[in-house]
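What follows is a structure written as structure tokens; I'll ask about it next.
The other protein chains are all here in position, but one chain of the complex has been omitted.
Every chain is named by a letter (A and B) in the order it is written, and numbering of its residues begins at 1.
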């Protein structure tokens, strides 16, 4: 997370009044604001200091909640719901499709550092399966062609908010 | 008085036995009442139930969902019928064990915990020889050997969470957590860092509670539990008085484990757990008397040595009078040794020149509190001031390092909602837990106290009724503090005026709030006045003589309270009975069948200059090392060199011992029976765990023998006999004897007779001196302040890992691995300015000398201030500290002196 200047980190923490009740909001915001998409130990310590908690508790939180990451992530992480409603509605086609398009296995980052995909449990978009989710955005009712187009678009920077 | 509703009880049946317990009792506890043991893995009796291992399942007849509940969490209810051993229960326990074994490295033969493992015990009890599962196991993990004292093997962890809960909730350090989730759950320091990279301070409490071989002491490799016996005794380090079990194999101590003492409740610090036993078996123990001949020590028989000692002292006494002799007693040794030592000095030496190291730490407390309250000791108990309090005022005390187990309990108090106010020039560790840090300039405690009192009086927060009924001298105090407005005090202390107001409010408004203080208050040229300021404060708000309140000095050494109680003091016979009082002298003359010198003696800090002057000619030092511990070393050296005859009784060849004419080998706490008195006036047993080495003898027997040879016959069969004599002579010890001390809580003096349960809280209803005395004390600056030549204000203190001269801790390898050299804490700002980086070698000088040490750059000290510990012979800080004294207690001003610092470029 060296990519995010410390003042910006502090601004995010203070936006939530450095309130421990908002620990998850703070951590997710910090993670989303950083290009490498994870919380490093230094940032965890910073959050801990501001929230009056120990780094250990912050780390426990980071390691517990699935959205929070303790390792650098690819630029775009494509999340595929693998809970049963989606699993039996074309999930596998999406993961095999992505494997084919990106030529990496689940949880591996592409050589250019751009992409990674992995399964996650239900995100409440069951009626739109198969889909992928990137940050907070759902790309619904995918086909192989749509998936290919999405990757092209992402490479081209068509979704700057992601 | 609030009328308590009688506790409701419930009656239930457990395995066909009826039991009646208070409502809210867990089934686990109820079962214990009828002697039924239910297996547990995650349960820790000091903490609320965790309910995570699910081993303690029992069946409630007719209960929901099969009726299985965890005994550790379920509450007993009327009419319940419980089964703790039927098939259903046993099957469920087997299932839990089978699951645990399916993810556990089964390596019992190689495992240090073999024979000391609950998983092993229960597997045997429930007939499991292995697991029936074939599934995934946690990935092979490297064992983390990085901590100097213990190893962590994640593959043996059963995720009971005892370690992490102890670390977070009892030790208050919170180094390890149960991270991740599901099957991947793993106990580790954050981000999986190695143990030695984390902020672990090696207290080892996690190791003590680990039920398996996941966390094991490195030393545990050397023994199997069944080869050992465990001896409960009192820890030999600080004044907390933790109870510890020494693990003994043959005649060797191989480990230490926390015991459930009243002061520590199963906690220990790194010193207690890992550094309290190695020195006992150290190869460099003195094992035979030594006599210096032609500048060389040569071995001697006891008879030779004792004859020489007695003859020399007798000759000096005859030539120059008893007052030419003196003795320094050992506040690390047992009460019984101290008692006999001072008795030897007073009767055989015929002088009151006897003192102990309290002189250089807490004599100000003894004098200050005796004058204002009538008794110079902690007023309340450790448990009382850390369990249920609303605020804590911590002044000049760094318990995290100097009294670590009290430090943990203060952190627990904060976790339970107490507001902590720290007044300390340094950003000590507890500042992290504090509501407010008053980072006062060194030597300004009296001003601060006056400022707090000014606010309290002006805001109408004083306890007028208490003041009227129970105290005297208030008007003078009130008039005096009127000048100490927050603004004036803020200027003196170099803090914000608002902080003074806020601190005063927190303290005064709290229902229960103790003052806890330590050497930051006493080790000043105004030490006694600083102490009196503390009692002024407490009396002003009526927070004394009540639970959760009081004035609480933390005494430094394991038995410094006892050494003072036992009369190792030039002013006091045992029990603070005054030498100045004729009746007291007569009482002791009668008891000891001799005539006594009625003249008040010299303090240890006066004896040394007197030796330089030639007034003191013979000195008997029992277990002290003044060259290292006393201020201004070169002047100590000069004093010792100038003596005609010096006897040192010691465990090791110390720097001081090197100056002796005769060295007598002493025995350590682990080799003797006796008692220590901890900081809360609690007399606790010391028990012999191993036989002394070589020719070393019981210390009190040596003193008795010297006295006898000097014409004052004395003999004791045992420490217990000595305690009986103590009880006869000290009204406050009247009810104390070894039989009663078998009670795990020991006894807190005053304990006047056999029926007296002891006194946890002093000054209830009435002060020991009758009325509490307010002392109006104006602020005086420290005697030596920084100037252009010596621009930094230096203070000294302890660090966590070492204890005083390191005679004990320095013989534990792991401790030296963590910390083996002296250092000086310097603020970033000053370091920058001086061109010094962290770890650089620097020269520190004062008007008295200079030393070399290493810079520890940070923000613990404020700019213009520096701090050094006093543990290390390299860079011994006392070469440069100031031997100016407080006029009342004659305590040296260790906490303030002016120094200069320069980098050493190599």
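Some notes on this structure:
As a working rule, a residue touches a chain if its C-beta (ideal position, glycine included) is under 8 Å from a C-beta of that chain, and two chains touch if they have at least 3 such contacts.
Simple rule for what comes next: contacts and distances are computed from a predicted model.
When the unshown chain is looked up in UniProt, the name that turns up among "Beta sliding clamp", "Inner-membrane translocator", "Flagellar assembly factor FliW" or "NADH-quinone oxidoreductase subunit F" is "NADH-quinone oxidoreductase subunit F". For the chain that is not shown, the touched chains among those present are A, B, taking the whole complex. Considering B:53, B:564, B:585 or B:736, the position touching the chain not shown turns out to be B:53 (whole complex). When you scan A:8, A:21 or A:112 for touch with the missing chain, the hit is A:21.
Although one chain is hidden here, its contacts on chain B can still be listed: residues 48-55, 57, 65-66, 68, 70, 73-75, 91-92, 94-96, 98-100, 102-103, 126-128, 132-133, 135-136, 158-159, 161, 178, 180-185. With the whole complex as reference, residues 19-25, 27-28, 51, 53, 57, 60-61, 64-68, 82-89, 120-127, 129, 133, 136-137 of chain A touch the missing chain.
The rule is short, and it goes like this: only the chains that are shown with their structure count from here on.
For chain B in complex with chain A, the residues that touch the partner chain are 168, 174-181, 189-191, 193.
The touching residues of chain A, counted against chain B in their complex, run 41, 44, 54-60, 63-64, 70.
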